[in-house]
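Report on the structure given below.
Note that one protein chain is taken out, while the other chains of the complex remain in position.
We just call them A and B in the order they show up, numbering each chain from 1.
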Amino acid sequence: MSTASPKANDLKQQITRVFKDNLLIFTIYGVILIMVIFASLSSPFFLSTYNLITLLKQATVLGILAVGQSILIISGAIDLSMGSTVTLISLVVAGIMDSREPLVIPMVLFGLFIGTGIGFIHGLLTTKLKLEPFIVTLATFSIIQGIAYAYTTVPKGGITPELSELLYYGQLGPIPLPVIYFFLIFILVYVLLKFTKIGRNIYAIGGDAEVARRSGIKVEKIKIIRYTFVGLLVSIAALIATGRMGIGDPLAGQGMEFDAITASVIGGISFMGGRGSLIGTLGGVFLLGLINNIMVMSNVNMYYQLLIKGIIVILAVAIYKQKK
Amino acid sequence: METSSKNKRKKFSPSINQIKVFILEHGIYVFLVLLILLSSILSPSFFKTDNILNMLRSAAVLGIVSIGQTYVIIGGGADLSVGATMGTAAILISEITKGENNNVAIGIIACLLVGVFIGLINGLLITKRNMPPLVVSLGMSILVEGARLAYTQGIISGRPAPFIRELAKIHGLFPVPLIIMVVLFAIASIILNHSPYGRKLFAVGGNPEAAKYSGIKVDRTVIISYMISGFFAALAGLVLSGYIGYGDRYLGTGFNLDSVAATIVGGTSFEGGMGGIGGTIVGVAIMTILFNITLMLGLPINVQLIVKGLIIIAAVLMYSIMQTSALGSKSNGANLLISRIKSKVKVRKEAK
Partner (left out) sequence: MSDYLIELIDITKTFPGVRALDNVSMKVISGEVHALVGENGAGKSTLIKILAGVFRPDGNKSVIKIAGEEVELNNPIIAQECGVSVIYQEFNLLPYLSVTENIFLGRLPTKKSGIIDWKKANSNASEILLSLNLDIDPRTFLKDLSVAQKQIVEIGKALSLNARIIIMDEPSAVLAGEELNYLFEVIRSLKERGITVVYISHRLDEIFEIADRATVLKDGKLVGTLKIQDAEKSELIEMMIGRTLDETFPKSSNGTGKKILEVKNISTKNLINNVSFILHKGEVLGIAGLVGSGKTELARALFGVDSLTNGQIIIDEKTVKNIDPKKAVELGIGLVPEDRKSQGLVLKLSIKKNITLPVLKFFTKIGLIKKNLEIKYVKDHMQALEIKAPGINTVVQQLSGGNQQKVVVAKWLGTNPNVFILDEPTRGIDVGTKKEMYNIIRDLAEDGAGVIMMSSELLEILGMSDRILVMHQGEIAGELKSDEASEERILRLAIGE
């Protein structure tokens, strides 16, 4: 019976299986390796600790958003409103705080509340009213941006230097704090997805919500929790972005939702749902950060940077054929 | 006794239901009329000729791009690169004509070709690589904007040819853009409703598998819809540049969402295979009036973003309820809404 079947405890077969199942991820990191070699050959500065740390530091906001976007795509949803939410939180938190010490804690909490609340609302709209995630978040993208710009369209307020330090510029030993935050979040979500029931249920829902429901999984509840949690991640990313700027920036989140999607797509997270690994997403984030870094380092004219980004996005789309 | 009371209810309820169904089914027309009444109450200047002509002119641009969007959405997709295409057409025409009429024909043709080409790439990536339309078209819009920026180096281009400016003028009581839109609307409606291509598009949007099994080239049909969308977006960009008077990279901003909103408000379903251009035009009217009201009330321009988002959600919700109630379910729309909002209380009889 089990002639042609994968047998247990056969090391060689296990290695082939791991390799076969994760071919995409090996490819991404292969590409990253090649790019690193290429970059370090063309510029000795590239491999300097300073540059690598800067690279990581600048990738943290995108990284956190991409983790959130990956959770959603794995479970068959998406969030197009991430960028607007980042902008809104940046403006409101910095705008109201206006560098006043006593307002630091309340405003940080308020910032977290905004993002989490928006996530919760997305959860409700997509489950209780059964609306498509794509159309809902396209609409809330507009609404949130409208609210943000109704508040202000110019840079506003500021956060205290201490908060800025804590969120972005500080270091623990040689490692910048935001990098630590990102890796803590990454490991937390990785463990959540891979080693907890709710994480596995997220995969099951993305694979086939109906099968999940019939297996007794509370699909609606998990969908709501998932959006709320991603909302929390978005607000953390927004706070870090604000820490970097130091002020409320109306362009803080511009285009970020799509960068997060791009990182996930490059990382091999399938839009068919139910498959893909955060390790891939991490690769996608590294890759985008690397490209950015190389462009800055080799002094690419800023007017070409968007074009290069566009080419990369379209190439990624063209390379990954999604199976039906 | 019980049966007689049941009969009574049966006899009585349909009339109320019929009214509800009527309101739901003709919701957008009722809404449009109410909106016009409301506007005239809110602002006496609403019915002034100038205001109406201006509204018609801006509605025309949105109308043109939304016609293309409607094709794409009926085919089961979405085109979020129309804004970038519009901006590109506006800059291209200024670059080619440099304020003179000499090259205007070549300029227009070039713009339209660029629009169609962007649509072609969109369509190819969506069908052949099986990627979600929104990812592809957003990606394309980054690529297009990047290419434009690389070309212009961020410098605002010159003026478009006088002929292009004519396209956006109001002659007496006739805004030229509106005439253009009406002509395009007529042609696009005929193609959608009376040509084999239109039929195929509905079939492909409704069920691509069944369309394939009927001998229809599904991929080709979808690709063409994106090319049509690109064509209309380029055309809308031309009219808009004539209106604004110069090429600007921010020119098309917002039209992605506006055109999607107008199409959805007009009753074209995101599921594909349902809808029409007539509804889209009503959707365009509603969007335009709403924008106008926010302006007249002196609200910040960005409140329009909120209005857009809310109306998309409202429209999607309304149509999804209508559809559920139309397909066999006995309960009327209002009840359905209530039952959706209330989480269902599960009656569970435990078995030991």
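Definition applied: a residue touches a chain if its C-beta (ideal position, glycine included) is under 8 Å from a C-beta of that chain, and two chains touch if they have at least 3 such contacts.
All values reported here derive from a predicted model rather than from experimental measurement.
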Options B:P44, B:G172, B:G215 or B:G298, residue touching the unrepresented chain: B:G215
Absent-chain contact - pick from B:L32, B:M274 or B:A314: B:M274
Option touching the unshown chain, where A:P44, A:P102 or A:G216 are the choices: A:G216
For chain A, the residues touching the chain missing from this view: 1-2, 4-10, 13-14, 17, 21, 191, 195-197, 200-201, 203-204, 207-208, 211-212, 214-217, 274-275
Chain B residues that touch the omitted chain in the full complex: 190, 194-196, 199-200, 202-203, 206-207, 209-217, 273-274, 327-328, 346-349, 351-352
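Criterion: only the chains that are shown with their structure count from here on.
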Centroid spacing, where centroids are CA-atom means, of chain A and chain B in whole angstrom: 30
Complex interface listing, chain B residues touching chain A: 78, 121, 125, 128-132, 134-136, 138-140, 142-147, 149-150, 152-154, 257, 260, 264, 270, 300, 302-310, 312-313, 316-317, 320, 340-341, 343
Residues of chain A touching chain B in the complex: 78, 80, 125, 128-132, 134-136, 138-147, 149-150, 153, 220, 255, 258, 261-262, 265, 271, 301, 303-311, 313-314, 317-318, 320-324
